[in-house]
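Below you'll find the structure I mean.
With one protein chain withheld, the remaining protein chains of the complex are depicted in position.
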Amino acid sequence: MYDDNNRFPRLPWIILGLGIVFLAIGSYIGLFVAPPEALMGQVQRIMYVHVPTAWNALLAMTFAFVCAVIFLFKSDWKWDARMEAAIEVGVVLAFLLCCQGAIWAKPTWGVWWDWDPRLTTTAVLLFAFLGILALRKFVDDPARRAIWSAVATIIAYVDVPIVYYSVRWWNSLHQLQSSPSTVSRQFWLPLRMNAFGILFLMTAFIMLRARVASMRLKHELAPPPVLGEMA
Amino acid sequence: MLTAALRKELLLQWRSRAQFMAVFVFGAAALLLFSFAVGPVAELLRQFSAGFLWLGLLLSSTLTLAESFHAEMENRAMEGLLLLPSNPRALYYGKAIANWLQLTLLGIALIPVMVVLYDAGTTRVPMLILVIALGTAGLSAPGTLYAAMTAQVTSKQTLLPLLLFPLIVPALLASVKATSLIILGDPMNQVRSWIVLLASFDAIYWSLCGLLFGNVVEE
Partner (left out) sequence: MSGMIPGGWNYVVAAYSVTAIVLAIYGASVIARLRNEITRRNHD
């Protein structure tokens, strides 16, 4: 229906629907069914979207890295399209993560940003991948654009653990806060549902966005039209 | 192969030493501007002197790095160089080393400016130079790679810092921290750990960028 090469044109839409359903149910449980946490009260509920977003942001970036590596080896355009999609979705999720983190931090620590290593690394990652998207916008030649952004993605992704450890170290000298990592057993259900919800949404977004990239590429690589046919 | 490339680069840099002077003045001006941002409070300035030095170096590095491929771009020599039997790796390391040397020199030249403006003197000068060398190495490796990319693009001015700055955050953190400890005092001898972090960052990026450089300049 949309793309000649695609055998399952409806698949992304099904996954999208599933994602919305899971996210809706998981959020409902997280908001209204799960009891408030002992120490932090209602604010804890933010974790039910924050943690799933974090998992999926990292997943998107990892997938972008994998696509980049595969593209450099195989020079197959579809991996470039998928990488572009994964980077864009990853940027959106990373941005979301920073917003959620700030909303969580304000009531908890009294400041909008507490230099938590994971969140700070996410911010750096956000800028790094935004830069790669900018690079793609400014390079016209598709082959160069693909190769360069693949190289940049690999370099940025390798940097992630290094950034994380250096920020953690840098921060540990000043603060000894515990991060909001532990969620006790009874709260797993909304967390899992939202995790799957965002996973499905992310997958659907990547599939659809990759299709957009793929179609644009086809248009770019197509031979120029004969003069008489130009609109 | 590498020595030939390196010799060519150093010759090019020597020929454009006026450019180096200009970048130095830019860096010194940046350090001055930072003090205006904070105010004439001696203790505060001394506290942040390491940060200012490295921010000044970082900003200056975008000028140096962008210039480093200028010769190639002017005469479209990039393709010509690749037709020579030398491999892209030699070209990369030659340029990266030359850029590194220039940045280290710049850092050392800015030390007296820092000492004067921020009252940030120290007796541990060899250690300070080591930190500057390791930190600028961290800037030079990815910087040279991205300079090669962005030299061939129209909006190179914005793209180079945009791509480089998030990447070198660990090198920046470690360099500032180490420099700060050297200037302000280091009772628990933490400098060594930061230097190890810097050295590891350098090792990883000098190998990774060299490996990937071939992809960036091939036609």
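Residue numbering begins at 1 within each chain, and the chains themselves are lettered A and B in the order written.
Convention: a residue touches a chain if its C-beta (ideal position, glycine included) is under 8 Å from a C-beta of that chain, and two chains touch if they have at least 3 such contacts.
The structure displayed is predicted, hence computed values, not measured ones.
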Using the whole complex, pick out the displayed chains that touch the missing one. A
Considering the whole complex, which of A:V21, A:A143 or A:V212 touches the chain not shown? A:V212
Considering the complete complex, of A:L72, A:V92, A:A134 or A:L189, the missing chain is touched by A:V92
Given the contact definition stated above, which residue among A:H50, A:R82 or A:R136 touches the chain not shown here? A:H50
Those residues of chain A that touch the unshown chain are 2, 16, 27, 31, 36, 39-43, 45-46, 49-50, 53, 89, 92, 95-96, 99-100, 103-104, 106-108, 198, 201, 205, 208-209, 211-212, 215-216, 219, 225, 231
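Note that only the chains that are shown with their structure count from here on.
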Taking each chain's centre as the mean position of its Cα atoms, how many Å separate chain A from chain B? 31
Would you pull the chain A residues touching chain B in the complex into a rising list? 72, 124-125, 127-128, 130-132, 134-135, 138-139, 144, 147-148, 150-152, 154-156, 158-159, 162-163, 165-167, 169-170
Chain A-facing residues of chain B, complex: 142, 145-146, 149, 152-155, 158-159, 162-163, 165-167, 169-170, 173-174, 177, 193, 197, 200-201, 204-205, 208-209, 212, 215-216, 218
